[in-house]
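There's a structure below that I have some questions on.
The other protein chains are all here in position, but one chain of the complex has been omitted.
Naming follows writing order (A, B and C), and every chain is counted from residue 1.
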Amino acid sequence: MIEIAQFGAGRIGRIHAANLAASGSAKLRYVVDTHRESAEDLAGRYGAKVVDTKTALADPKVRAVVIASSTDTHADLCIRAAKAGKAIFCEKPIDLSLARVDACLKIVSAAKVPMFVGFNRRFDPSFASLQSRLRAGEIGDVEQVIVSSRDPGLPPMSYLKVSGGQFRDMTIHDFDMVRWLLGEEPVEVYAMGAALVDPAVGKIGDCDSVMVLLRTKSGKMAHINNSRRASYGYDQRIEVHGSKGRLMAGNLTPTTVEKADSAAVTSDKPLYFFLERYAEAYRHELAAFLGALSGKKKMPVGAADGRQALVLAEAALKSYRTGKAIKVAP
Amino acid sequence: MIEIAQFGAGRIGRIHAANLAASGSAKLRYVVDTHRESAEDLAGRYGAKVVDTKTALADPKVRAVVIASSTDTHADLCIRAAKAGKAIFCEKPIDLSLARVDACLKIVSAAKVPMFVGFNRRFDPSFASLQSRLRAGEIGDVEQVIVSSRDPGLPPMSYLKVSGGQFRDMTIHDFDMVRWLLGEEPVEVYAMGAALVDPAVGKIGDCDSVMVLLRTKSGKMAHINNSRRASYGYDQRIEVHGSKGRLMAGNLTPTTVEKADSAAVTSDKPLYFFLERYAEAYRHELAAFLGALSGKKKMPVGAADGRQALVLAEAALKSYRTGKAIKVAP
Amino acid sequence: MIEIAQFGAGRIGRIHAANLAASGSAKLRYVVDTHRESAEDLAGRYGAKVVDTKTALADPKVRAVVIASSTDTHADLCIRAAKAGKAIFCEKPIDLSLARVDACLKIVSAAKVPMFVGFNRRFDPSFASLQSRLRAGEIGDVEQVIVSSRDPGLPPMSYLKVSGGQFRDMTIHDFDMVRWLLGEEPVEVYAMGAALVDPAVGKIGDCDSVMVLLRTKSGKMAHINNSRRASYGYDQRIEVHGSKGRLMAGNLTPTTVEKADSAAVTSDKPLYFFLERYAEAYRHELAAFLGALSGKKKMPVGAADGRQALVLAEAALKSYRTGKAIKVAP
Partner (left out) sequence: MIEIAQFGAGRIGRIHAANLAASGSAKLRYVVDTHRESAEDLAGRYGAKVVDTKTALADPKVRAVVIASSTDTHADLCIRAAKAGKAIFCEKPIDLSLARVDACLKIVSAAKVPMFVGFNRRFDPSFASLQSRLRAGEIGDVEQVIVSSRDPGLPPMSYLKVSGGQFRDMTIHDFDMVRWLLGEEPVEVYAMGAALVDPAVGKIGDCDSVMVLLRTKSGKMAHINNSRRASYGYDQRIEVHGSKGRLMAGNLTPTTVEKADSAAVTSDKPLYFFLERYAEAYRHELAAFLGALSGKKKMPVGAADGRQALVLAEAALKSYRTGKAIKVAP
């Protein structure tokens, strides 16, 4: 059993802890959270102890850490875990500042510890199947990728103010999807954005609705569209066009029930939000991390992926602000 | 925590044990199985003990039993559990003989213990939602019900010989669905059957492909179609026509991936078989049983339901053999 | 150009006349209808003349007749056309009485004129494609057929009284579909029926909701479900299960528009009724009739098909009245 110290006992922390317990190959040893009550509650469910960071990282029985605390603590915890020789599972983003990410990754790299960045969507069964069929050549060479990613509702302004902004907070997931699907690094980004959902978002210098184009050196293209508010729920779709066909993956629904009556034919809205839609993805990503630690497979999404998605997010932000297409070093 | 003794550590037993553990409101105390190794393995995973039936039922800490052993042991275990004052969760069918079912239910009834019969499909999220919307009047009065239920492949002949035959083994689930959806008891059954999948099935006096019609006193109608072999997987669909519309619920698929190429547009086959398709249903049915024990809700599917499905199965068998429509006491 | 005399200038007559004009290979020469005004209007549109039956049939330039007049005139017109040596396109049914059908077909057969019975659904592009792929062996041997056929609303009681009843008026189309799809004649029929839409239908000895089972000698089975009222429109679906898979064909909709909002995902109801749903089928059936006259292809649906569907309808009616399964001579 791989013994784990987990940082963060909030919403996403509870998901990871449950998946660790169900994995059959890991055991939660420590929970660390500044909110004592949450930490105690979570530790209690899985027979773990609440300790501080230092204690958790000093224990040689701890082989890996799960970092699910607030974003501003990620880089520091990665550095401390790396120095302690622990394998790292870190929720995205590593940090909102590219300079800090670079500093962090330099240390992680020097420490030669395995690191996994939590781009959960890669582990959604539909998206994972699509990508693996794509790589297997089912539709020939990739030509165009379209990622539609729309949240059900605007988060509170208090969150938005510290989120890093639309591109670094929300679109960053889609940049990772685009990289993963294209199979070739984008070298140019053009982004449009506006505060169409709520003008208050514009007043803090952010936007809530964006459209982005990306291009690779060989001419492959990708489009991302985002909105912070899809009244019908959480809209998560991908579409890839290749030289020999098209692959699409769509939304999941709570049920398959369809009603036909004198008004219309109606069916379910998509599953409401990421906890529901990506429940299986969270299970699979943790299993992939643990599997890589067991040496069975290589780490499927690492530090460099976390960094490159941020590079694209920063380029998009710059494009949005300047109105110009921005070159990106692949 | 409700402490449980479970009989049976086979395929379905493992599912119930995992769901008990995940429920948060029950604890597996004992596992009983003639196959010692399976019992030990299962008990080991959940901190339970392997004991014999007598010991398990004698322990006053055991409040309920889960009967997931072979069909021929169900009635006897129900009787013994009832006499020991335990609440009963019994896999369907209670027994293949109506006389034995009646004898068993008489004792259960006298013992006044709660009893739940494992008609898992009622707890499938899509079917459950359809039925509750139906009862809520969304499509007016029920008029016609259609249940399509097709297994992916013929079981071994050794199983078929002791299965009780097509109607008691497989169609019995659909009879329960029909009763549950119609909301009124069928009073007449007509059934056709043939061994279209494998003539060997016909040689043992059974059939593998059937079509059934049922009628209630007020004129509502239902149709069931079955096959032991659907080359595309496990086909489980329901369709209800009411005075104001139609409700349908269909198959689930592993992914939402759709491919379009020069040949066709292709998508996933249904989830392969009942363990996959009804994974959520198994979770929900156990939660419903435990919830009823906690007194929060009434037992949603009880001994009388188990009995009446068998009554319809016997009527269908008689109809199939005689070529005549058979009256049924509701 | 094949010159045509058409009997009947009503709703269905106008459709056939338009399709004749558009066919490019036929010309409407005469229109015969007791309702003078309708006849004049229709003839005027296509440069035809209004004449009486005798004149129309006496003209040697008329090679074929289209019989789209009221049902009670079909058999007599078939006989007179056959005696005049004209090829016959006759709307279904040939007659509501099997005895009269037999008398009529004897004369048609003796006259050796080609005869086509208007089972339009065989020419619906989706159904035709399904059936031809079925015959091509795409899903192996046929095992079970399901035909769902539901009208949008109850016709007036005045119509129902002379319609010949549910089985001969409405289900007859489905009996033809079942024969065509099974590829083997049914030898037994069992039917249930009730007046669920309107009790007034029951008072005239008819029913408005039926479920039927049919069986062939080799054990293939078919199910038909009908209602005179589907609040969501005209529901026309077929489903065939074979040894190697399943083929289904569903409803058509006016548009592909799908809306998702906070309430649900909604899409179009099916096309409203047979004139819309089977517009293409009417074109194709007439083309098939004209093509057969040109000697290019054999008559795809003939007098014997019209007769056998009526035989099944009568058996179903008898089953409905007696509660017994009825044997049918194939």
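Note that a contact is a pair of C-beta atoms (placed from the backbone, for glycine too) under 8 Å apart; a residue touches a chain by one contact, two chains touch by 3 or more.
Worth saying up front: this structure is predicted, and the values here are computed from it rather than measured.
Note on the undisplayed chain: of the listed residues A:D95, A:D124 or A:D235, the one touching it is A:D235. For the options C:S126, C:S149, C:T216 or C:S319, the residue in contact with the chain missing from this view is C:S126. Checked against the hidden chain, the listed residues C:D52, C:D72 or C:D261 yield one contact partner: C:D261. The omitted chain makes contact with just one of the residues C:L252, C:A288 or C:V328: C:L252. Contact between chain B and the unshown chain involves residues 230-233, 235, 260-262, 264-270. Residues of chain C in contact with the chain left out of this view: 22, 125-126, 129-130, 133, 138-139, 244-252, 254-262. Take chain A: the residues that touch the chain left off the picture are 141, 143-144, 146, 148, 150, 188, 190, 192, 194-197, 209-211, 213, 215, 219-223, 225, 227, 229-232, 235, 241, 243-246, 323-325.
Keep this in mind: only the chains that are shown with their structure count from here on.
When chain centres are defined as mean Cα coordinates, C lies farthest from chain A.
Where the sister copies chain A and chain C meet, the same residue numbers recur on both sides for over half of the interface positions. Taking each chain's centre as the mean of its C-alpha atoms, chain A lies 57 Å from chain C. Along chain B, residues 244-246 each make contact with two or more other chains.
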